[in-house]
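Step one of this worksheet: look at the structure below.
Only one protein chain is missing; all other protein chains are in place.
Read from first to last, the chains carry the letters A and B; within each, the first residue is number 1.
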Amino acid sequence: MAGEHLERLETLHDQISGFIYPNEIELHWGLLVVLYPYITGLVAGAFILASLEKVFKVKEVEPTYRLSLLTALAFLLVAPLPLLAHLGHPERSFEIFLTPHFKSAMAMFGFVYAWYLMLVLLLEIWFEYRADLVRWSQRERGPRKLLHWLITLGSRDLSPEAVAFDQKAVHAITLIGIPSAFLLHGYVGFIFGSVKANPWWSSVLMPIVFLFSAIVSGISLVLIIYYVATLVRRETPDMACLDKLASFLLYALIVDLSLELLDFIHRLYESEESIGILSELIVSKLFISLTIVQIIIGTVGPLLLLTFSRFSQLPPELKRVAYFIAALLVQVGIFSTRWNVVIGGQLFSKSLRGLTVYKPELAGIEGLFTSIGLMILPFVILYVLVKVLPPWPQAAAPTAPPPD
Amino acid sequence: MPEDRSRREFLISVLQFPCSAALVAVCGPLATAAAATEDEASSERYFGMGIQVDKCIGCGRCVRACKTENDLPEAPFYFRTWIERYAIHADGRVDVDSPEGGINGFLPRESEGEVVRSFFVPKLCNQCDNPPCVQVCPVGATFKTDDGVILVDSDYCIGCRYCIQACPYGARFLDPRTKTADKCTFCYHRITQGLLPACVEVCPTGARVFGELKADASPLRRLMRMSRLQVLKPSLNTEPKVFYTELDGEVR
Partner (left out) sequence: MKLWGIADQVVRLAILLAIVGGVTVALRARFVPPSFGETGHYRAEAVTIAAELPVRYAGSEICAECHDDQEELRRRSYHRGLSCEVCHGAAAAHAEDFEAQQPLVPRARGEACLACHEYLPSRPTGFPQIIERLHNPLEPCVGCHDPHDPTPPEVPSSCAACHAQIERTKAVSHHLALTCETCHEAAPEHRIEPRSHLPNKPTAREACGRCHAEGADSGAEIPRVDLDTHGPRYLCWQCHYPHHPEA
């Protein structure tokens, strides 16, 4: 195994252009670390979409409210797995909770994650579903009854005051949740943006760019899942809801693109020491993933498609397909955004004199197959969550207890 | 006003903690333990290194000695110290190379165009006084000792490689055998018993000068008195404790 590893490094060695420090031959954060900001971005984005309905009273997107929450949860449960798999010693990962180093941006991950998972997402879902859980467990039998009963934690009060309290709690948690979602993904941006040694990462805009790309990716993911779910359930999608989602996606994309352009122009105008090597990087190693995939296919393409389909008189069937395609393109674009940040930031030498290469492995714990598995996993979890906690409006039990 | 200063330093360090405001309250006892590390300055045994660029002949003995002394992988990668060769051309072009870290010395360059000046530069961990690698380590597996040396606790390192990303000098690598971060320790096991670091021991021209930064008299203090000093990438405020004399502006 060690021999193979060396051989790999030897081949890499021949593909270096210019000079790199000898230890830079190995690229340390691979595909798995690309997945991490991608997945957390989806979580934060899906949650922010969910809060639109509760806090900003956007009634149109109500059909996706519960679905967004479950999507956020499914992806949040998977978010730490790629990080764990990329560690040299995953079995020591608990040390991050034992002796967190408070000056380390990465040590904060455990706390930000725990805060967001336990105190925001799980709580909000619990309060949102509690009344329904009680009603479901009243009507069901067997394991489902037990499961739903267990999740209520035995809190079975269905009095109007109790249900009203639930709704108040959901509102309050959402109010805390929005800054928390901003914190979660802004924080992921900070992990990269605060590395002063790396001119490609080091930028105050990084957390903000991450945040808006997160919103873009979250909205488009929920749009995709909602559209596919209605197809599978043989229902007609709520067109008002889809239109609203498409509008939000369009606005978020515009903000996202503007921020990235600002970052780009700022770097170009300041033209610091690193500008030479970064320009070389953009026009060579990152040309396809940055210019073609991220900007043209992933941003400008869906921008035009959304603008055109949103404000034209297309029949709804066609409009839906256009939204769906735009949302898929956005996912491709956001994934390559993460790629360009994580991988791009490691393709140039910190001597600013040369470029190296990255070839993801196929097999192995840090390989392509693991990554594909980790991208399928949240959908499996979401499927289970949807079965246990149906998010569809029809599934919600009638407000009054069923007459005897 | 020492009190004012320490208060200011405390405030700065609080601001450096990401999301500290919330967490200091929750985990107060831990935070004070972290703050205790700042109080190291009194020790006279505070190590540093001087490198006289104009004395380096690029023989590579230091690279080899380092690999041997520290049991590093034999491979032509993974260096705690290495040598770079610079060739600055008349047209401003700069060629840099470091074949196998310079472990086998250098062959004459196949030159194209007129070279104005050329020289060797030994590199190693700069043992920064303000180390970005220590700042980012999530678990406290890399740290600054009381004598100013940055060490890695390989039994505690989780292998996240954030420190490798944070090092501006490319001085760190992931040891393929232990899957933990590794880097120069100034040969901590040697300097603590009065020996010189292996690279300094074998340097035939005395290009590397090791010593105590705060002692009244040490070879390093003498060098610092007699030379114009420069550190690598000073703009990053890492405050290296490896000082270079006669360093060319092209060296990064």
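To be clear about the criterion, contacts are C-beta pairs under 8 Å (C-beta built on N, C-alpha and C of every residue); 3 or more make two chains touch, one makes a residue touch a chain.
Here the structure is a predicted model, which means the values were calculated and not measured.
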Need the list of shown chains touched by the one chain that isn't shown. A, B
Sole residue of A:V58, A:L147, A:A162 or A:I176 that reaches the chain not shown, by the stated touch rule: A:A162
Which residue, B:A166, B:V202 or B:L247, contacts the hidden chain when the whole complex is considered? B:V202
Answer key for A:H101, A:R135 or A:K285 versus the chain not shown reads A:H101
Residue list for subunit A contacting the dropped chain reads 94, 97-99, 101, 118, 123, 126-127, 130, 153-155, 157, 162, 165-166, 169
Residues of subunit B touching the missing chain are 30, 33-34, 36-37, 54-61, 65, 68-70, 85-87, 105-106, 108-109, 115, 118-120, 140-146, 151, 153, 155-156, 185, 188-190, 192-193, 195-196, 198, 201-206
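FYI, only the chains that are shown with their structure count from here on.
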When centres are defined as mean Cα positions, the distance from subunit A to subunit B in whole Å is 37
Please give the residue numbers of subunit A that touch subunit B in the complex, ascending. 2, 5-6, 9, 19-26, 28-29, 83, 86-90, 92-93, 95-96, 98-109, 111-112, 183, 187, 190-191, 194-198, 346, 349-353
Using the touch rule from the top, collect the residues of subunit B that touch subunit A in their complex. 13, 16-20, 23-24, 27, 30-31, 34, 75, 77-79, 82, 84, 94-98, 100-101, 123, 132, 135-141, 156-162, 164-174, 176-180, 236, 252
